[in-house]
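A single protein chain has been removed from this complex, and every other one stays in its place.
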Amino acid sequence: MMINRILLLCLFLLGFYGLMVLKNLVKKVFALSIQNSAVILLFIVEGSRIGDHAPILSEDQVRYVDPIPQALMLTAIVVGICVTALALALVYRLYQKYESLNVEEIQRKANNE
Amino acid sequence: MNSENLIVIQIVLPLSGAALCFVSKLLKSQTLQRLIDWFAAFLGLFVPLGLLFFLYPAVSQHPIQFYVGNQHPLIGIELRFDGVSGIELRFDGVSWLLNVMGFITAATSWLYSRTAGPHTPEFSALFLIQTFALTATASSADLFNLFVCFEILGIASYALTAFSGKGRAFMAAFSYMAVSSTAMAIFLIGVFGIYRITGALSYDGIARYITRITTEAQIVGLGLSLVCIVIATAVRVAILPVYGWLPEAHATAPHAISAVLSGVLIKVPLFALGRFLFLLMSNVSAIDIVFKEILDVLKLSGTLTALVAVIFALSQRDVKRLLAYHSISQIGYVVSAWAIASPMAIAAAWMHAFYHALFKGLLFLSVGTVIDASGSKDVYTIRGAYKVGLIPTIAFFVGALSISAFPPFNGFASKAAIFYLHKGSWEYIILSIASVGTIASMIKLSRMFIPEGKSAKARPEYNPNILVLKPVTGFWLKVSLVIFALACVMGGLFSKEMGRLAGLLVGTETNPVPTHLFTLNSIKGTLSLLAQGVLLYLFVISLPGKYITHKIETRQPSFAGLLFAFSLGIGLLGTLVLLRH
Partner (left out) sequence: MTKLMGIVSLILLSAVLGPIIITEHPWSQNARDFLLHNGYRDTGASNLVSAIYLGYRAYDTIGETIVLLAAVTGAVFLIKGFGSSHQAPVPSYKRGAIRTNIISMTTGKLAPVVMLFGWYVMFFGHQSPGGGFQGGVVLASGMLFIALGREHHKRDSQLTKKRLHRIEVLSLWLILLLVCIPLTLGAAILENPLTKIGDSIPRVIYIIGFNMAIGLKVGSGLSILGLLMMDMQHDD
């Protein structure tokens, strides 16, 4: 359905806008996560159009969805978690060092070092 | 043991080295830890070099192509559903060359870090994981596998950049990570577009489908997906306009990591993308015109990057940031050669990439020694750095002469190869101006090494503590510097043989290094470039020059600016594809 894809595009653009414009570092990490989720959902929603059952073999003859996007997106989800974990560790150390979560303030302080 | 297994073993060896480093972390005794670390690095960095020697005879005849994890090797070509029945790996001449470049740089930088850099087992483990990702990327022939390899490369390098412990390093790693993850999300959208239209993930499958495209909608869809993939790779390669993350990241990383980041990590994605694009281009199809346009834009971008980055480099105070901008400029040279897409051009691009890895590694490591000894990073205040030791000083000058393309050193040959490719076009002029800028900034850097004079003591920035430089000890530091310097010199002396080897492996008979290399004309050309470089340097240190460079230096790219540049890049390429169809 086209409305699904339009919504997913909007979700991706929302994540990109948030990453660019928001000043709080933790909110930037949220936006990054939203971006990743949009792409993952896109693959899975599109791959499920050709069937209506989960791709687990059973005795009846049913139409299964495409398993390839699901296998690929398992990898993509894990990669997204890893990036979020590393980003949060960096945000923690930045907060410890500069006492602030505002990206402009941190860049100003870092350049004056 | 057939060559397919040897290739996969060579990819898995750095991984087992990393696993050994983790084991060493669990042990209590320091000596046993250090021993296992050394054994792990030997297994992961030096043994694969030996394996590469064994693979050379097989790969010089024809590329080795196979499917990993193929559960059903008897499936015929018609039934094989690419990307489903196994992951395609393609080990051709370019992979061999990239592996040689990667392992030599990584091994020597690791040796440097035994003296100077982080000593913890986590550092060695992440370093070996990064090397694993480099070999895996070099032979990958499947689109989603390329995504996974880029992600491993990325995560290892973000973590390693943050290892130096400084606040600036954390912010640099965070910006690098944000831009790179966005680029990878767009890469995935490109993979989505391609898989939806072609139904295949391996390069072979996509290439087979491409010969059958007919409709306009398919061409636009495939073209835009290719744009997504190209711009995502361009972020990692750091060309105009998406290079903004590189200066801070390479400047604040530990010195051994800066050498590997500048030397290998910005080049391997370029050649991996090249394998994808050139394989698809060789099947004649309706979409070839889109490829040619994208490659033209990349060539333009590479040439302009070479010039713009050198201008930025001339204005920097921070020594490592100056060298990082130089990396961007040199990768501009490599991209402008690579985008010509003929086998001779790819061989020339690889030669410059390899030689750049050697002399940039040398520069970063020797300058890093000076920074560690003096405690300052400012190019205007460090003086008399020759006191640090004979070997770092000689190493620095070998590196500086190589990057400025002086005759017996390796940079001369590779830059001559690139200039020969562009003979007669406007790119030749711009690249020559960039070379002048390179010479000028190397003169600026080498001022650090001259003894301090009376005028230096009168300047307000004079800090007597900085000038107390003690000679640096450290066996492995000196060994790594000597290895790089010897490689630079030998690369220069044997440049013709190297050119022939590169050409042979890429698949061409002609030697990219021009035959009349050491003629009087070229010596005259070098001397005139040197004179122009000196003039430019004198302009920069004069009063109007200082004003301009100060203005340029204080302009830092903001976080939002990085992403804005990324969207400008993708918009430019995308509208190019959309407007033609």
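Going in written order, the chains are labelled A and B, and every chain counts its residues from 1.
Keep this in mind: contacts are C-beta pairs under 8 Å (C-beta built on N, C-alpha and C of every residue); 3 or more make two chains touch, one makes a residue touch a chain.
This structure is a prediction, so every number in the text was calculated from the model and none was measured.
Within the set B:Leu45, B:Val59, B:Leu134 or B:Val148, the residue that contacts the chain not displayed is B:Val148. When the full complex is taken into account, the listed residue touching the unshown chain is B:Leu568, out of B:Leu390, B:Ile552 or B:Leu568. Checked against the hidden chain, the listed residues B:Leu35, B:Ala217 or B:Leu527 yield one contact partner: B:Ala217. Mapped onto chain B, the footprint of the missing chain covers residues 4-5, 8-9, 12, 15-16, 18-19, 22-23, 25-26, 66, 68-73, 79, 81, 83-87, 120, 122, 125-126, 129, 132-133, 136, 144-145, 148-149, 151-152, 155-156, 158-160, 162-163, 165, 186, 189-190, 192-193, 196-197, 199, 217, 220-221, 224-225, 227-228, 558, 560-561, 563-564, 566-568, 570-571, 573-575, 578. Chain A meets the missing chain through residues 2, 5-6, 8-9, 12-13, 16-17, 20-21, 42, 46-47, 49-51, 54-58, 64-68, 70-71, 74-75, 78-79, 81-83, 85-86, 88-90, 92-93, 96-97.
Here is the rule we use: only the chains that are shown with their structure count from here on.
Inter-chain centre distance (chain A to chain B, centres taken as mean C-alpha positions): 28 Å. Chain B contributes residues 83-84, 144, 148, 151, 155, 158-159, 162, 166-168, 170-171, 173-174, 177-178, 181-182, 184-185, 188-189, 191-192, 195-196, 201, 556, 558-560, 563-564, 567 to its touches with chain A in the complex. Those residues of chain A that touch chain B in the complex are listed here as 12, 16, 19-21, 25, 28, 32, 35-36, 38-39, 42-43, 46, 68-69, 72, 75-76, 79, 82-83, 86-87, 90-91, 93-94, 97-98, 103-104, 106-107, 109-111, 113.
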